[in-house]
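This is the structure, below, for whatever I ask next.
A single protein chain has been omitted from the complex, and every remaining protein chain is retained in its original position.
On to chain A.
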Amino acid sequence: MDSQITLRVDGAAHPLAVDTRTTLLDALRERLRITSPKKGCDHGQCGACTVLLDGRRVNSCLVLAVTVGDAEVTTSDGLAVDDVPHALHRSFVEHDAFQCGYCTPGQVCSAAGILAEARAGWPSAVTPDVAADTVELTDDEIRERMSGNLCRCAAYANIVPAVADVARAEGVRR
């Protein structure tokens, strides 16, 4: 069964007809040719397909395109404004926070998500005081909060400082 939908991705509206079984990831990659979200595992384990849905990070392989509705989809590409890379893009480059780069767009979207979550005071499993209003993105917090994104090149040692630098610049880390 096909369904007519309009996906709002990185600031542009894309009307399209999709089979109701189509995931958001497949709709982005196969139909709209927006290929920054990657298909790693197709079952939510690896995080390579991470995008922001109304600002919250989700695995786009676990979201049906027909359920997205009016929500704004932001990919790693869309974090750049007027072709100027986002602070996280620059920090990943400066810290050499990847080797093959396949997981990187998902890592970047996830990192954008954790900055917003830290500002909102969401605790994690390693937060010492879960009742506190603010969260500081220590290395432990970054590791825990980035745990939904695998890097098979194991660039973690550089991903953590890449995220930490931006967290510091945004005031969620001392």
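We take it that a residue touches a chain if its C-beta (ideal position, glycine included) is under 8 Å from a C-beta of that chain, and two chains touch if they have at least 3 such contacts; residues count from 1.
Everything that follows uses one rule, which is that contacts and distances are computed from a predicted model.
You can't see one chain of this complex, but its UniProt record names it "CO or xanthine dehydrogenase, FAD-binding subunit", from the set "CO or xanthine dehydrogenase, FAD-binding subunit", "NADH-quinone oxidoreductase subunit K", "ABC-2 family transporter protein" or "Phosphoribosylformylglycinamidine synthase subunit PurS". Only one residue in the set A:Cys100, A:Ala125 or A:Ala169 touches the chain that does not appear here, and it is A:Ala125. Touching residues on chain A toward the chain that is not drawn are 1, 3, 20-21, 23, 42-45, 47, 50, 56-59, 61-64, 66-67, 69, 110, 113-114, 117, 120-125, 130-131, 144-145, 147-149.
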